[in-house]
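All protein chains but one are shown in place.
Our next item is chain A:
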Amino acid sequence: MNLSWVLTTLVFSPLLGIVVLAFMPKTQEKAIKFVGFLATLPALALALAAYAHYLAGKKLSDFTIGHEWIQFRGMSGDAPIFSVYYELGLSGFQLLLVVLTAVVATLAAIAARYVKKEWKGYFMLFLLLEVGMLGVFTAENLILFFIFFEITLIPTFFLIGKWGYFEKEKAAYSFLIYNGLGSAVLLIVIMILFAKTGTTNIDLLTKIMADPSAPLSGDLKLGLLISLLIAFGVKLPIFPLHSWMLKVHVQAPPSVVMIHSGILLKIGAYGLIRFGMGIFPAQFETLATLIAILGVINLLYGAFLAFIQSDFKMVLAYSSISHMGIVLIGLAAMNEAGIQGAIFQVVSHGLISALLFFLVGVLYERTDTSLIENLGGIAKGMPIAAGFLLAGAMASLGLPGMSGFVSEFMAFLGLFKELPWLAAVGTIGIIMTAAYLLRAVLGMTFGKAHREFIGFVDLKGVEFVPVVVLTALIVLIGVYPSVLSSPLQATLETIMLGLGG
């Protein structure tokens, strides 16, 4: 059976929703929201089908598609000098991210029920954003990757700037400037690679770079890797490139933050792993200690600052910085445990932060606040929401039996092998994570209620879907991590081969 149509359909299926929405009247709020939600389902179904395909023991390479696309021919010859192909593919790692994207996108579409105005525009941009994200994780060459990468930027800019909270414009511009600079750096790297090697295919580039006779000096490779580190460091974000994402986390509407924190930040991690570590393994090794230090800084810096925030959204924003530190820690370990831990953390944090930000949306919808102090004692009025909030916090602070623990454990397992002292410093983050999350969550849910919460509606109806699905996935990964680790083994082997391990 020829399955090469799957990925193209998967990536572009949200466009169908955009077309349908284009023909709908602006005022039909319910219908628009419903269509917007439906439009995310084909991608979800296909992503799950691809996972089932893998589970059935079949090859992921069945999905690979390659097509001639753009070619530059010289004056004389027939053979194209530079050609860019339309290439999509799936490895185990990419499969996981595609499934994660599809799941979070669908759930974020449900969270978009809190959007108050111009639903039509919102969902059209939202679906375009989904196309971009799915494309980023399936693109097999750098040009295509870059195009999809840019497609994620523009809808996000408008989604923040138009549908956000009070300082939305400022946040949107901050987002655009930082990410714009990041992608400019990325573009330069891609162009240099393209010019030097004549290809942007990632697998080919990996092979070429492993060849000592490659037309690139070691210094240039190191320079390119550092540029990649900066480009994706903005996205991840790595300290001190993080200030934009704080604004976005606070100002963007809940469903966009679910996507942003759940998926968009992960593009940074994906890029670092696939391009940074994949294409420049030797140079990555020279930077490993530096990356480990950056990781520990991220981890502790985010944790300590999250400890003194008064707005729960800010706590979660700094918490994201802290948790992305664990990704860096895992990568810097450069061994199987560390890298697998980093990838687990990517998926796990995507689920956990989507859950927590959805709950922020739920609370904000009812109370018009996300300040910890104002929410004090809300467990009295909304016990179920408070219970899930506590569960999310437990997952985030790395409680065993939930996904956060497995990733944190493996990342530290990896780093303790290579740089035990640095890892030991990093473990302070484990304590601080518990401290700031309990301070914030108990501050909101436990204690004496500051006001009457009686009459508040607890979680109801469709709101249960994202909360239950995300919690179930978090627990599933925590209890049975093989759902993630078994598709990853092949990817891991490839990476380790590149590292010469």
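Annotations for the structure displayed:
Here, contacts are C-beta pairs under 8 Å (C-beta built on N, C-alpha and C of every residue); 3 or more make two chains touch, one makes a residue touch a chain; residues count from 1.
Going forward, contacts and distances are computed from a predicted model.
Of the names listed as "NADH-quinone oxidoreductase subunit L", "Fused response regulator/phosphatase", "Na+/H+ antiporter subunit D" or "Manganese/zinc/iron transport system permease protein", the one that matches the UniProt record for the absent chain is "NADH-quinone oxidoreductase subunit L". For the chain missing from the display, the contacting residue among A:2, A:27 or A:217 is A:217, taking the whole complex into account. Taking the complete complex into account, A:336 is the one of A:130, A:311, A:336 or A:463 that touches the chain left out. Residues of chain A in contact with the chain left out of this view: 177, 192, 196, 216-217, 219-220, 239-240, 242-243, 301, 304-305, 307-308, 335-337, 340, 377, 379-380, 394, 399-401, 405-406, 409-410, 412-413, 416-417, 420, 423-424, 427-428, 430-432, 434-435, 438-439, 442, 445-449, 481-482, 485-486, 489, 492-493, 496.
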